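The other protein chains are all here in position, but one chain of the complex has been omitted.
A, B and C label the chains in the order they appear, each numbered from 1.
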Amino acid sequence: MVPRYARPAMTAIWEPEARYRIWFEIEAHATEKLGELGVVPQSAAKALWDWWATNPKIDVPAIDAIEAVTKHDVIAFLTWVAEQVGEEARFMHQGMTSSDVLDTTLAVQLARASDILLEDLDLLLAAIKRRAEEHKYTPTIGRSHGIHAEPVTFGLKLAQAYAEFARCRQRLVNARAEIATCAISGAVGTFANVNPQVEAHVAERLGLAIEPVSTQVIPRDRHAMFFATLAVIAGSIERVAVEIRHLQRTEVLEAEEYFSPGQKGSSAMPHKRNPILTENLTGQARMIRAYALPALENVALWHERDISHSSVERFIGPDATITLDFALARLTGVIDKLLVYPERMQKNLDRMGGLVHSQRVLLALTQAGVSREDAYRLVQRNAMKVWESDGALSLLDLLKADPEVTAALSDAELEERFDLDYHFKEVDTIFERVFG
Amino acid sequence: MVPRYARPAMTAIWEPEARYRIWFEIEAHATEKLGELGVVPQSAAKALWDWWATNPKIDVPAIDAIEAVTKHDVIAFLTWVAEQVGEEARFMHQGMTSSDVLDTTLAVQLARASDILLEDLDLLLAAIKRRAEEHKYTPTIGRSHGIHAEPVTFGLKLAQAYAEFARCRQRLVNARAEIATCAISGAVGTFANVNPQVEAHVAERLGLAIEPVSTQVIPRDRHAMFFATLAVIAGSIERVAVEIRHLQRTEVLEAEEYFSPGQKGSSAMPHKRNPILTENLTGQARMIRAYALPALENVALWHERDISHSSVERFIGPDATITLDFALARLTGVIDKLLVYPERMQKNLDRMGGLVHSQRVLLALTQAGVSREDAYRLVQRNAMKVWESDGALSLLDLLKADPEVTAALSDAELEERFDLDYHFKEVDTIFERVFG
Amino acid sequence: MVPRYARPAMTAIWEPEARYRIWFEIEAHATEKLGELGVVPQSAAKALWDWWATNPKIDVPAIDAIEAVTKHDVIAFLTWVAEQVGEEARFMHQGMTSSDVLDTTLAVQLARASDILLEDLDLLLAAIKRRAEEHKYTPTIGRSHGIHAEPVTFGLKLAQAYAEFARCRQRLVNARAEIATCAISGAVGTFANVNPQVEAHVAERLGLAIEPVSTQVIPRDRHAMFFATLAVIAGSIERVAVEIRHLQRTEVLEAEEYFSPGQKGSSAMPHKRNPILTENLTGQARMIRAYALPALENVALWHERDISHSSVERFIGPDATITLDFALARLTGVIDKLLVYPERMQKNLDRMGGLVHSQRVLLALTQAGVSREDAYRLVQRNAMKVWESDGALSLLDLLKADPEVTAALSDAELEERFDLDYHFKEVDTIFERVFG
Partner (left out) sequence: MVPRYARPAMTAIWEPEARYRIWFEIEAHATEKLGELGVVPQSAAKALWDWWATNPKIDVPAIDAIEAVTKHDVIAFLTWVAEQVGEEARFMHQGMTSSDVLDTTLAVQLARASDILLEDLDLLLAAIKRRAEEHKYTPTIGRSHGIHAEPVTFGLKLAQAYAEFARCRQRLVNARAEIATCAISGAVGTFANVNPQVEAHVAERLGLAIEPVSTQVIPRDRHAMFFATLAVIAGSIERVAVEIRHLQRTEVLEAEEYFSPGQKGSSAMPHKRNPILTENLTGQARMIRAYALPALENVALWHERDISHSSVERFIGPDATITLDFALARLTGVIDKLLVYPERMQKNLDRMGGLVHSQRVLLALTQAGVSREDAYRLVQRNAMKVWESDGALSLLDLLKADPEVTAALSDAELEERFDLDYHFKEVDTIFERVFG
């Protein structure tokens, strides 16, 4: 976790105190059910909740000190709670194993993290939608291979981003469902010493599903899927970030990250205004992708479990979610305040002497009876001249002067093919598909 | 693709001829709709389908020869088809762009590959279920950290695998839905020169959804999600493979891969019977995981598209699906014919002098009023003696001889805690959860 | 391996016949030494080499057929050779284990692959050097963050690439040394049944170092380092590929991949000339990077060895080396024939109204006694006007009209700071450092 790429709400989920609070709740809910089942005195849960109602501070250093001796974090915590609550606390954790607490806690943390990320995505989607509608009909050149292709609108670019993040949102909903399970099944997951009703009770209280079959641990294919999903979302962030970086290039300059008063682009070159936020997002995306890998390697735990996943999750649990939260929020800010330059878009669109209309001429020639191969040759030979003139020549003029072309198409028919609006006639259709 | 890790049905999907056949179908379906819309003569589609009805052989080398000149695969193919079909073929591809064909084809291929993989998973699930039921009550030691923990049944181990692959199946269903979209939207995806109805028609004929907004290409977040999903499935294969490799270790030998007559385990050591199939699966899982990475990097194409994804997909499209198909089938075979040794399982279970029952004694002591800390200390001090005797001493005997223990529990109460069946009382519950 | 991304010399290394030929040589060299040591009759090696001298064809299908029964590739091969050579062949492989043959063979293959890759790098370095010298003083704008920064020369860009690939070459030399070891140490690597002199003899004949301590297999940290090195080289390929893709963007167009007669850029848009070779290289780089991952996971084999690395290496051995060979050759071709447009470079350099000289003015102001903060402010306020005019305004003119600026610097002093050649005065120094 890098503090400058962390926001408080997400960070709070991963702080020791937050984790201990979830531990307590799991233990107390479980003790409650154990009391109902007559396994432990009902007074035990009461004692725990009574103490909890005093809103006690979790003394993290004290727990750490106990762990330094026991070398076991859950035992350290239970010991500390027992010191606070007294006698009745000895009924806690009856028949349970540490993994019941740890894995269910991680489920709660990842579910909470998912909820924040879903909110982030909603804000991002809203920002994209707003800007998409604003620029629904702002003409701009579409580029394939970085080369001018045909006209699109800036709104279409944003609609694409919207559809992509809407898919990401659905993936995260699925990933959250994968991860939000509760396992209270005791050592090696047999429920030998803990009634399955305890699990059902804790699950219900914490808003989790029960884990159908656990082997002491919640199976790590769930976590692999979760972190792989975050990696895919990171890819989509990178795509939009790279798009904006391209648009801000000096020669293109169709859009720019907002540049605040007092900001300095370069210590050496006062004229610089750099797309640093989206460059930064590009790097963060690389990290979030990288975190999926150890999660995938964690799946193959030995037998009923080993603990190699644990050190991995101490890193990626916080790092992947905190960084993704930050990145989504940063991207939302970038989109929200993005400086868009429609005039420059038009200027770029016009700079190739009408080459962007070459396909329409090709089609018109074909429909006028010219073979596809001949039509391609006719258009290409004129297009190449425009290309080589760097847009100084006009494709329309050249075509009008090419007798093989004019043999098939009149001037008026040619001119009709150079109409920009023609390209936007299905923008409504696409917006309808994307935004409903 | 490594031929020895490839099966014919999956490989066939990726052969050039198969790809060209899908290309043709897309073009012909599109031409059909273009005919209905009056954009091209209706005779065009008829000419195409008539030729197709003759079941023509696709001349791959001829198409390759054309591509060597044009350096463009789709143009090469269209040229070749035109040579076969004649005049009418010039109406093909009207308003479309290569990506319309290529991306929709990849969608068809990945959807077909998914169908095979889903069948593979069904066969694997069936094999696991059969063996799980066979060994529902076969006692075996559960191990955490590779160390004996408490008893489980071999059926439970398999139930866990079943639940995991059932999740994998659902993930693949989701991934298939992600990938099975059709884009016929023309250059930069605006439908400027191709009516959206063409897309809808082709999609319907090929069993695909329409792509709501494409930027000439189908967005690569879909593919990233697809290959990430295969990577997760690979992780689950690895988990089961590693489990079997552990079980076959000389000192454990609770299960073994089937060893066929004539097979030689080692060129140097005639006594060897090695778990080579599951070791092999472990390596294949590493590959399938690796293929997800470039798919994730492919998401951030430039602007409306660049073609950097293409070389990646020429590798991972076939390699990931063919290898996963092979791995799933191999794992099914391993499970199906797995030699299971219940006697050895029992022997291993018994070898630690009853240590596996330590927790039940701990709980009994607590319930008899001993503090948790004291109970832990009492059990641990006896358990450590058994441990150090390598199972020669019996925990039950030692406990019976420990006055601090017997002050809380009678001999009968102690003996009751060493009952194996106690651990299996919820096996039915778990099987019900998993197999329904 | 994707045939279109494969060249014959590298592919040949990985063909079954090539592998079997190396197997034979290892066995024959070993038998030779065993004969000298009196372990086997000296006639055995003679029989083997006599047969070999007949230049026999390796009957791959026949060996495959034997393997189908034995399920062991080395035994299958030995059996087939015995069928060809007769009685004396039974002395082959005495005291050896399959891994002795397989791992030493892989070492030979990777060493040979490295030799081809080193040649590829030499050709690439030569091409870069030639173009660097050609454009040593061709002015072009340097860009940080995609934004115009200050002038560089196109030769400097290429010098950077040269230095980077020279480092890559040294890394590959190191990686080759890592991998080129011979292990003939018998089962579990103890030399119990094979004299270490056999290993030394085979190593010397094959141009390998001896493996100081093997555990039946050559340790896989060596291979991990090798494939990680290829991944780094791939990163450098990607860097140059991305640079060229940027330079070919329509708005930039300072360089272009060679576009051959007859080539078609787009099936739909006849005007397109796309940087498809470098896009293609970008994708290939992703693959080569991905192959390093399973190599890293292969290191942790179990005990004296398991065979999980084997399936991985059947993929990445050929795929990583063949693809890298292809990519290096392709990049060499791209550099060699790259169309460079110095006029367009100059035009782009000029388009920002002299903003690229802002730093020099800043420094001049500071040296004239203005505080750094004030100097920055003065330059920035004029630079921003130029920026907003899209280069229509001239920074020099604005500065001359700014009384706070002219209070510190005369017109002549200002003009002096707008000299392009000033930026190139150390080009010689840098070329000397890079090319010697």
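Everything below uses one rule, namely that a contact is a pair of C-beta atoms (placed from the backbone, for glycine too) under 8 Å apart; a residue touches a chain by one contact, two chains touch by 3 or more.
These numbers come from a predicted model, not from an experiment.
Visitor: Which is it among B:R143, B:R169, B:H201 or B:R305 that touches the chain not included here?
Guide: The single option touching the absent chain is B:R143.
Visitor: Hey, which of C:R171, C:H201 or C:R314 is the one touching the hidden chain?
Guide: Of all options in C:R171, C:H201 or C:R314, contact with the hidden chain holds for C:R171.
Visitor: Which residue, A:H309, A:H357 or A:R372, contacts the hidden chain when the whole complex is considered?
Guide: Selected residue, touching the omitted chain: A:H309.
Visitor: If you put the missing chain back, which residues of chain A would it touch?
Guide: 1-2, 4-5, 69-72, 74-75, 78, 93, 95-98, 186-187, 193, 245, 260, 262-269, 274, 276, 279-280, 282-284, 286-287, 289-291, 293-294, 297-298, 302, 306-312, 314-316, 319, 323
Visitor: Pick out the residues on chain B that sit against the missing chain.
Guide: Those residues of chain B that touch the unshown chain are 141, 143-150, 245-246, 248-253, 264-266, 268-276, 279, 293, 297, 344, 348, 351-352, 355-356, 358-359, 362, 376, 379-380, 383-384, 386-387, 390, 395.
Visitor: Even though one chain is hidden, which residues of chain C still touch it in the full complex?
Guide: Contacting residues on chain C, toward the hidden partner: 78-79, 82, 90-91, 93-95, 142-146, 149-152, 156-157, 159-160, 163-164, 167-168, 171, 174, 178, 187-193, 196, 210, 212-216, 219-222, 224-225, 228-229, 231-232, 234-236, 238-239, 241-243, 246, 282, 285, 289, 292-293, 296-307, 359-360, 363, 366, 371-373, 422-427, 429-430, 433-434.
Basically, only the chains that are shown with their structure count from here on.
Visitor: If you average the CA atoms of chain A and of chain B, how far apart do the two points sit, in angstrom?
Guide: 24
Visitor: Give the residues of chain B touching no fewer than two other chains, as numbers and ranges.
Guide: Where chain B meets two or more other chains at a single residue, that happens at 78, 93, 95, 187, 193, 282, 289, 293, 297-298, 302, 306-307.
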